[in-house]
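All protein chains of the complex are present and in place, except for one that has been dropped.
Right after this comes subunit A.
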């Protein structure tokens, strides 16, 4: 059963009571919430995701809720995972963005069976491209554009490398987080794109999430082999340019973007070095999304 098969009332009821058991890639979340943006965001962006067994095992028990006494005056959203609150409360209208950040937190803070790179990853024709860059580089915008042009989205935020499966990349297929001007850029680039609730005045500015392609969600159990590691940089006046990067430089930049590199020690080094060895590595500067997508199409053809 998928989430979209629940009626609106069933979804609301589950969120408020037993919780929605949602599977995204290898993780099962129980999600509870009494906040409308969470209900709206899940209904709009997660409708194709499979629901887990209500009595079965879950990896993370999460809640985004507003306490009774905060529902009227300056309502707040609190995120809890297994009863703990890792973040400060946020305004209630940021609840869906908070859920997304919270789900990311669950993965990067706990799933150390994987080497986790803060990077987007997409696949086309059997070739998976890792897009690694610090926030503000245009990584998610580029990932969203590629997903809108037929690339399979594995993740816009967390690249999971599985040492137990020979370094295969494990999909999450969750919505793409876009900020500020990128939201309108994507609306113009792909007018039929579906977005979740807008969250204004967050610590990152205005945030909205793009619905992942149905095909990416349907293939969330299908791992991919990394073929390219690319460090994108958006610059308003840049000419589209792909420049080779040495393996050593690529490794060092990738390690800086790897969440648990130090924690995994020798295993982290070996996995990362093996991925660099099997990939072609580039810097990529761009300003025009259509040109950028063309470059990536050529890479994967």
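Note that a contact is a pair of C-beta atoms (placed from the backbone, for glycine too) under 8 Å apart; a residue touches a chain by one contact, two chains touch by 3 or more; residues count from 1.
Going forward, contacts and distances are computed from a predicted model.
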Chain excluded from display, named as in UniProt, from "Ion-translocating oxidoreductase complex subunit C", "PqqD family protein of HPr-rel-A system", "FtsW-like cell division membrane protein CA_C0505" or "Branched-chain amino acid ABC transporter permease": "PqqD family protein of HPr-rel-A system"
Residue in contact with the excluded chain [from A:255, A:280 or A:295]: A:255
Residues in subunit A touching the chain absent from view: 246-249, 251-252, 255, 262, 265-266, 269-270, 273, 277
